[in-house]
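Here is the structure we will look at, set down as structure tokens.
Heads up, one of the protein chains got dropped from this complex, but the rest are sitting where they should.
Should a chain be cited, it is by its letter among A, B, C, D and E, assigned in written order, with residues numbered from 1 in that chain.
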Amino acid sequence: MTETLAGWRRRLGGEHLPYVDSRIYTDATIFEEELAKIWRRTWLLVSHESELPEPLDFRTTTIAREPVVIVRGEDGKVRAFLNVCPHRGALLLRQPAGNLRNANPSGSPKRITCMFHAWQFDAAGQCTSITRRSAGYQERLDCSQVSLKELPCEVAYGGFVWVHLEASAPPLRASMGNAFDALLPHLETEPLEVFHHHKAIVTTNYKFWHDTNSEFYHDYMHHFNRVTSMKQPGYFDRRYAPFSNGHVTISSMQVKYTAYEQDDVVLADSRDLSFPGLETNGWKLLDLFPGITLNLRGSALRIDTMTPLAPDKVLIEFRGLGLKKDTPDARARRVRDHNTIWGPFGRNLPEDLLGVVNQGLGVRPGSESLHILHGRFEDNSIHDEIGLRCYYREWSRRMNRLASAPDEAPPDAITAEPQSSSLGNGVH
Amino acid sequence: MTETLAGWRRRLGGEHLPYVDSRIYTDATIFEEELAKIWRRTWLLVSHESELPEPLDFRTTTIAREPVVIVRGEDGKVRAFLNVCPHRGALLLRQPAGNLRNANPSGSPKRITCMFHAWQFDAAGQCTSITRRSAGYQERLDCSQVSLKELPCEVAYGGFVWVHLEASAPPLRASMGNAFDALLPHLETEPLEVFHHHKAIVTTNYKFWHDTNSEFYHDYMHHFNRVTSMKQPGYFDRRYAPFSNGHVTISSMQVKYTAYEQDDVVLADSRDLSFPGLETNGWKLLDLFPGITLNLRGSALRIDTMTPLAPDKVLIEFRGLGLKKDTPDARARRVRDHNTIWGPFGRNLPEDLLGVVNQGLGVRPGSESLHILHGRFEDNSIHDEIGLRCYYREWSRRMNRLASAPDEAPPDAITAEPQSSSLGNGVH
Amino acid sequence: MTETLAGWRRRLGGEHLPYVDSRIYTDATIFEEELAKIWRRTWLLVSHESELPEPLDFRTTTIAREPVVIVRGEDGKVRAFLNVCPHRGALLLRQPAGNLRNANPSGSPKRITCMFHAWQFDAAGQCTSITRRSAGYQERLDCSQVSLKELPCEVAYGGFVWVHLEASAPPLRASMGNAFDALLPHLETEPLEVFHHHKAIVTTNYKFWHDTNSEFYHDYMHHFNRVTSMKQPGYFDRRYAPFSNGHVTISSMQVKYTAYEQDDVVLADSRDLSFPGLETNGWKLLDLFPGITLNLRGSALRIDTMTPLAPDKVLIEFRGLGLKKDTPDARARRVRDHNTIWGPFGRNLPEDLLGVVNQGLGVRPGSESLHILHGRFEDNSIHDEIGLRCYYREWSRRMNRLASAPDEAPPDAITAEPQSSSLGNGVH
Amino acid sequence: MSSVPKRSELRAAVEDVLYASAVHLDSQKFESWLQLTAPEFRYRITSYSHDLRKDMTWLDHDRAGLTALLAILPKHHVNGAQWLRQTVLYTLDDDGPDAVRAVSSLAVFQTVLDVGDAHVDGGSSRLFAAGHYQDRLRLEGGRFLLSDRNVRLDTRQLGIGSHLIP
Amino acid sequence: MSSVPKRSELRAAVEDVLYASAVHLDSQKFESWLQLTAPEFRYRITSYSHDLRKDMTWLDHDRAGLTALLAILPKHHVNGAQWLRQTVLYTLDDDGPDAVRAVSSLAVFQTVLDVGDAHVDGGSSRLFAAGHYQDRLRLEGGRFLLSDRNVRLDTRQLGIGSHLIP
Partner (left out) sequence: MSSVPKRSELRAAVEDVLYASAVHLDSQKFESWLQLTAPEFRYRITSYSHDLRKDMTWLDHDRAGLTALLAILPKHHVNGAQWLRQTVLYTLDDDGPDAVRAVSSLAVFQTVLDVGDAHVDGGSSRLFAAGHYQDRLRLEGGRFLLSDRNVRLDTRQLGIGSHLIP
């Protein structure tokens, strides 16, 4: 008890016990820097093509405080634009989703019309009308100068819509490397369809959520997982495979339902419904830097995406996907399986979120630095914290700050562009 | 698409296409400076004499975070005071309006009594009682030393109450110049009376609201205005007349109701009710720097006033006025005409407010600079953005920052005290 | 009226009229400094032993943004710990109070179990289980290294639980000096018991609340106190006794109920119920720096404690205590007496809180400095502001800022460690 | 009120109209809502301004005006929100042989849809306004019709206001 | 409860008292409100403290005490607000031959008036408290009177509290 509080907070961790400094989760300056250096410079999964099935369908989102709209053109191509009017800066589309066929009250069908002074843009971002243009601008301004700002946008890896805020974006595939290798066969054999979406504004740092999605050590928190999953043969055979760029993946494990059956018949999952190429009750997972998770488990694919709002506030969106060709009965079973664990009233999700809310309360803006341990080495099994170490290695590189000492720059080994497609055990 | 996002945001605008930098709407430092250099040093319209008809009536308000109370003395004179107790700083009067005849629970009639330790002040701001004064202060403090802080206050231009926070205020008439010339005959022939008041806390920068009040180009947003008003003969003959000090005015246009009649009989305005000296269905408008609008249209005078709360938050107050001598029937028609367009459930107001909320979303604190175009030149007609250019010229002068490049000081042409009473076309 | 606003705000006060600068109540930098220099370095009353009557009972709280838990061990000893998990920083116990016998869903009885990964700690703070320790940490980490951070904690002065955030804490008794001398006989003869607790988040600076608790001059605000108490013989005989370290006390006065009886029979207090050694209807009060008040009045002891949240936001907790041995009837009467004045629907408390909310509105973050007068000299009677002057002398010493000019360091007379146990009249 | 003798039957009959009214408005079925109103129906939104110390009228329409107002709604820009009008019939008094006065508590909740930053805030709910319905209902053909409604709002701070009526 | 046989009539009779009670309190007509109460009326505000793990009583008065409390209200400083007590009669059980127990859900909304910064915030509405009325009503002279009320609050975070009773 003779130790100072600040001393206690920093006493653990070292060369053999990797850790990060809690200020990376709480400091306002670091948060702004993350938006600038990471979120504005990364390919982000923002939607799925099944959310925009028809020409002129659109979806809106925000990335690092920039309003963004995704539109499927009349040519079927999906494009992304800054959702801001070039005239006086008004937000253009306000609905979360819609179709441009329906004109807004002062607009035309098939157009994005700014509600303010009715400038119009087509689904390809070209300005088609500046109201009273020649009377007001003479030869000083015409439509050709005021297209919407188009943003790099790709549909890939199973129909997901990816956006990058900067024209200088590297190719999406280069950013992903081999990260999707294991999942891809199951995502691209049959067209997918989103059947679930909900969201939560949570008072915690966004990285705490990704941390949770990067280890199964917290299965101790979930009653079912603790008393059933963890006792299954093969549970600890699952291995994280870390990639460069901060991504990690887990290859398949077959979920054993016998254990569940003993425990609770009525809440168990559908046994015989899966994804193409995935063994029945198979399970694969992919965590992408800086905050996307794909979780394919038996009959449902869950996707988590995040929008950081403040050092201690994040919007998390949850999607569930099945196959487009699902029969009504199959779809109903996927929905049920998904919700049983991952719905807002599901078995695991409220607990996972509660866990990170508790981290946000233990580690608050304004509190002193605490060493957060990321030091489990368990042969890359799912209770190893390799996923977190892999993430913060990339974070250090992108931020040019050492995660364990954010006032210092990282050593050369980290700042060098990653060369190999995977990283060995013990990354820190 | 090869352009950077920041580049796109700043690519428009130039010598021939006036613009402002969006940081003037979002930057916290600039906002604090505006409070200090503009709002604390300007005559502001805060009430109307009809809101304080009786001796000892009072109204409270806030200006640049200073609590203010307006009181009509027993001598009939309207005075303004800082609404803060000289003892330990408590707010004195908490009601929005009232009469001092009714003592507060520990006070005396006709007095402003601090609820905390019951120091009392009369309606002229003189301290009339310090509880247990001689026992507690001996000869060290007496009532003569603790009068309320009186603030410059005038009733003028149709009975409006104007307040300035600093004793060094220039004469009100000098600040207004000729701005009121066109409106005054209609405001001062007959005593006016406020019949409507409502308010809205809106998440946008206050200047966006004044911008909207300074152009009719956004009539494209309003269904009625777009399909009827804009098609009336004479609509585009209306002209802005810019003044020094950032004020602008529009002289009368006669509102043509034939167009409305075709569209919708029941929602049309009263035809034969107007203001003294105003032609039937006449319309005049006056925008005062830094955020007051008088809008006289047919049977009703609307007044907008603002209290900036944060870079992205403003309180807007809306008043409607008729004549004090109105018959009940005439008053009912004014109220109805006013509400049809300008009430909280009216035809135009929610849309106007939605427009500026959308600007606040397109242009957020923390987002990068965007060039906001103020470049419509249309012979000073109501679709010209001359009103905005006039405003930001004065803003640049007062702030000693160029609105289009707020880190730079404006050129001498702008910083010079304005000499002429009106400004020509093309101000920027 | 020729004075500037800033000038008026600072014109009062001087050598003979003590005052403080209002920025000490509003400035964000000063607030952070207060947390660091005062709240993190002071013994604070956080609970009472009767709130943890059983072994393994616990109570949670926060001090200067640090989560804290108080636990009664199986050995009966009350200990305090940082309520933060040494693994990845999650908050440990989330309930305001409870007993560790009841395991949390993934924990064991008698243990504090982190909900996240189920690390367990016993009631003495020792780690008893790291889940999958050897598999994940090998020889690099074991339970002995990850005890909870224990904090200095004492049960004293009538069974109250005191906590200090730093191991270097001085002895509690040294911090209190003689402050408790008058109250102690009534607190330690019989075991006490808390029967009331409620709390309020109030938008004001926390020191305004302590100011109010440090003078009775504001009795002018309370109808009953004004028309009855203040007219009682002996009311003004009550004297503040200031101590070093910013504490002040008032010795007993006998409350006279005859006056009350004339006024209102049914709301009067119980006449014949008191505290051990306290004369019937006696009244003693103790204000402890930086924000604790013990108020023993007739049949009930009230305790106020505070948790500053922001310069203009504070959590205040209110407790009421009687004797553990109370008969049901006696307890009911204490509860009733307490609530009549001090409950959330009581006679005085809402007014006291309204007073400080009004101070928070008169003196706002961002407003200019105002001189807040603390200049009543009334022979240390309860209308003297000696209590406030005593407090701000200690505040100046701890902060190394003069309360009347916070940009300046205080003179040596103040910065010297206080020597004497009491301070004379006229402290400022 | 002679024709509906039992208190309970009277309450039930008025509740049926009152709550159907809330349901139709919540689902923006204005045609159905108007069918609950009598030809002489007058609709007002009023509030007492503590700023002016005067009564304020914020909307005042007869049935024809209201019909026109509701018809024009689709032409307006609005920020979509699902409204929930939660109302409880509080008092019921005779007003002549075949009419009653009904006063009902009213809380209007909004679940925001395209709130602008729908990506973040869409789907969250908030209290929009509190007040009362002050209604007059008249018996016609065995059922009650709304003959007069004053939406008496306590709330005067309504944000951007609304084209939709409470 | 033999004297009011039909369930619907019973509900209607109790609702009349319950909702009149809310109306009188909302409009601060305390005299009228007290006339809804029986001579033996007892009024309490209670809540369970999760901090102490004990029941809290925050107000407890008989009719005389309550009358005195209400009479003294004008002597107090308060921040004016219009209250709206929205309550719904939830359960109704016999309590002897001529009395019933009634439990009603309760949400109290406040529209702030002189909130201090009235210029900015006056007129905005918020949820103040949630809980239940736990009432006993007794038949006397053919009508129900409140014989006991426990305002059972869920809400323990009441800001500055209030002299006014929920």
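The rule we apply is simple: a residue touches a chain if its C-beta (ideal position, glycine included) is under 8 Å from a C-beta of that chain, and two chains touch if they have at least 3 such contacts.
Model, not experiment: these values are computed from the prediction.
When you scan D:D16, D:D62, D:D93 or D:E140 for touch with the missing chain, the hit is D:D16. For the chain left out of this panel, the touching residue among A:R132, A:H196, A:H374 or A:R398 is A:H196.
Among A:N358, A:S381 or A:S396, only A:N358 touches the chain left out of the display. Looking at subunit E, the residues touching the absent chain are 6-12, 50-51, 86, 88-92, 103, 105-107, 127, 129-132, 154-157. Along subunit D, the points of touch with the absent chain fall at residues 6, 8-9, 11-13, 15-16, 19-20, 22-23, 80, 82, 84-88, 107, 109, 111, 113-114, 118, 121-127.
Residues of subunit A in contact with the chain left out of this view: 51, 59, 95-98, 194-202, 221, 223, 264-267, 335-336, 339, 343-347, 349-351, 353-354, 357-358, 361.
As a convention for this text, only the chains that are shown with their structure count from here on.
Counted as hops between touching chains, the shortest connection from subunit C to subunit E is 1. Taking A-D and D-E together, the pair of chains sharing more C-beta contacts is D-E.
Computed centre separation for the pair subunit D/subunit E is 26 angstrom, with centres defined by C-alpha atoms.
For subunit B, residues that reach two or more other chains under the stated contact definition are 67, 91, 94-96, 105-106, 115, 199, 201, 221, 223, 351, 354, 358, 361. Listed for subunit E are residues 75-77, 79, 113-114, 116-118, 122-124, each touching two or more other chains.
Contact between chains, as defined at the top, is found for A-B, A-C, A-D, B-C, B-D, B-E, C-E, D-E.
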